[in-house]
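Take a look at the structure set out below.
Every protein chain but one is kept in place in this view of the complex.
Each chain gets a letter, A, B, C, D and E, in the order it is written, and its residues are counted from 1.
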């Protein structure tokens, strides 16, 4: 390739690449938004109903790989614990903070999800 | 194939198929009956001696797949529990019903076997 | 091959084989000795520091295959237990024998290592 | 504006290569069908362990058919290749055609093409049987070996369906593969179909697994229609316990007899029995557990997605598929009827000691069909527990349909 | 002394076949490099699950290159063969060359040659994505779909690096493979490289996994340089909970859209989403667990050692590798910058509701990059917890780089 060809190929790949990636992901953004809105309109209470159900499954999936979790530094665990707190805690003044603490399914599910996602792979 | 060929092929496959399947399984029926009888003559007490031994193995094999069992509807569990009861219970008036209950190896083995077989695969 | 060729091939394989195997393993002997000495000079206390850490890992690796351990005859378990005792016990008069018993990480690690090695494969 | 044109060309090229252009309406119909199957698998829990992978494989292949593409060799002029690679030569085979030298450049196949080889070469079904053997308790069958007869009678559906398929115009091999749906046993159906009529693998697998999930709906009306209230109320005698030695000898004897008499059934029956021997021997817990868990799960994933991926729109959406689906229903129905009627015969010869409802379990569809026997029996007499009695014909049905598979491969293969 | 001479010959033969004679200095340099990588993997815990197998594969191939050798056919005169086997004939193919008959005796390849086929044929990366999908929670992305934009913006590094590579003299395909390092996603990088420029697999894989491990060192300075203290202190609103139905539909919708629009991304995205569907469906726990544990672990071992084994001294020790390592660093840096700058844009358009620090997580490098966002945010405001907000762009970055991979394969492949 001569210099001109290089410039041309560069610009085409840059442009096409960014445009396609953005178009695709913007498209997905709107789609996800759309179907989420529809679902929440149809099942307004499903969001709370279903999550506790999922808890044992998430916990179970999480149990068989303790060796990996063993490798997570304490610092990270602290960060995660804090994050869980933050998610519920920032509005803790308004909401029924004690009842949250009583919902073990919910918070342990979130915890498991967090740990799963923060597993180093 | 013309119509006659179809008729012929149909009858041959139907006849051969059913005959071979029946001959084979009848043969197996008599073989199993025969060797069972021989074994029970030689080791008249083995039937009770060996089963409790197998219990922990059966239980163990059953432990690692709790996710599947989680999918068994309560109705089925009730049915199975009832079936276990039935196997020992129909003649419960005659036999030492309390001692049965004391043999945990036996009944848990049966239970595990049942659950294993009723696992949906 | 005629007889002479057989004799010749035999001697060559016997000689070469034994010489190479011995040279290789003697070489390894000195290498292992050497780097062990270097490491123990540099980190004189590492030998005790690191071992308790490894304990949970060894135990964990050992947990998922209980079915195999179940097959180890009691005699072997006795032998192993005795061996563990022997390793610490022969000099038990001199060392702080009670503190040893308090170090569960250490002895359970050894135990797990022993069992792992004596697993029949 | 040269760059702009090139950019437009490039985007156009991507669009032209996209599924929107290359896929036709059939693919979209299949995408919708796979959506329905995913719904049934998740919401209705119809055999989800296989239906979910099958449905997703069907989805992917209709979105992107190249995922099943076989590897190919493309020819490129050596001079062109060198121009594109800065003059470097490559390590490909060369051919000379009309004084021109070409490189033969191998192109890799699609992901599912490679995973599918395990289906095509008949490797996955026996390995799944290994796992099933390791999780099956043949105790009820050993305790009551007459159950074998019910497991034989319930194979009636296979052979009657064969006749139906022949008269609908299918070839002999295709009819055999369609008939095996009546075996109510997924791996057996896939094994036979991959040998006799791989072109029908998609519809046959979908029909087999769907009807297995629908057993609780298909069987009860037939069972009730063919039995009297009195027969359905029969309480059966308790099964005797089975010793460890009997359990260990069972898989060996079944293997020897079936393999000697009907070699074509050997891979399926042999692996089923090897798994069972692992289980019953009690000395190889390690490999018994792996056979029934990880190995089986891995193969289930590969088998499911690739079997689903045989159902491309152009193949699946045909009159044949509809015929196969109807024939499959007949196969299950005739099998059920065969089992129940033979159960009536055994009831009669045993002077009322056998409840004919356990006959329907002989189709296999383990353990669903045995549960159906239990449930229908309990409807008449809530204190009647047929489950263990139905497990005998149920597991015998697995052996029965493997034997029927051997017969079909032997006659038609 | 005949025996003695023969013995000396024999030992000499072994010595001549030993690595001391056949290996050159480059191999020893590579052995040292693999030692450093093993140190980093174990002591510094830099992505040890892949770096340790990669390093050991690199070690073995430089000690014993034949471990990657392709199978070959050797020719032996039939008469010679028979002389060596007591006159027995063999079952090999025969050729006649110039009135002499030869056996074509197949020689087996090296161990890693066979294991490497899973890389070469593009089988391992999608299967690893299956496992990753089964362990990924897309909840934060569904709760805040705008995260997709950050996952798109952070792919900037891929395309800018492509340009750099082009101007350093790499071919288009090679430049695409180098660019994908910026995707910060191991399986994607390996998948693209094995399709576009397999000759660069070693350095690209090493660079990709090394930089993924170095994310906590590479990203913070860039993040701080591009944001103000005020921006870094922004506390984001709590994410809404996501219902099970939304979670189940997500993988299906993403698969359909991405596969239709960009077929070349289908194997990666499709498998990622199948794994996630296994997870979210809740009905196939068995295969979901196996996909994310045993299957993934087995493939991780095979992928790691064989990718490492592509890094022989003569291939790895070149100016190209140094260039790739520099370009890889640029790719990560530009990706991080792209994400952060787009985060600033979203901060501005949302009137300060979005903390731009979560943008850097869009490069993927799951979950390291999200933790970095959390940590940098907490340095400004110890009570600010960005982790869950950064998980959205983080998992979106996986999809984003798979889409970018599809674009590169489509344009350049």
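Heads up, the rule we're going with is that contacts are C-beta pairs under 8 Å (C-beta built on N, C-alpha and C of every residue); 3 or more make two chains touch, one makes a residue touch a chain.
No experiment lies behind these values; they were computed from the predicted model shown.
In the complete complex, the hidden chain is touched by one of D:81, D:102, D:211 or D:278, namely D:278. Panel shows subunit C; residues 1, 6, 9-10, 12-14, 16-18, 20-22, 24-33, 35-36, 39-40, 43, 46-51, 53-54, 57, 60-61, 64-65, 71, 76, 79-80, 82-83, 85-88, 90-91, 113-114, 116-121 of it touch the chain omitted from the view. Residues touching the missing chain, restricted to subunit E, are 10, 13-14, 17-20, 23, 31, 35, 38, 41-42, 45, 48-49, 52-53, 56, 59-60, 63-64, 66-67, 71, 84-86, 108-111, 114-115, 293-294, 297-298, 300-301, 305 (touch as defined at the top). Mapped onto subunit D, contacts with the missing chain fall at residues 120-123, 126, 130, 171, 195, 248, 252, 255-256, 259-264, 266-267, 270-271, 274, 277-278, 281-284, 286-287, 289-291, 294-295, 407, 410-411.
One rule holds for everything that comes next: only the chains that are shown with their structure count from here on.
C-beta contact counts were set side by side for B-D and A-D; B-D has more. Repeating the C-E interface with over half of its contact pairs identical by residue number, the matching pair from B-D, A-D or A-E is A-D.
In whole angstrom, the spacing between the mean C-alpha positions of subunit A and subunit C is 46. Look at where the CA atoms of subunit A average out and do the same for subunit E: the two points lie 22 Å apart. Listed for subunit B are residues 57, 60, 65, 67, 70-71, each touching two or more other chains. Of all residues in subunit E, those that touch two or more other chains are 261-262, 282-283, 285-286, 288-289, 407, 411.
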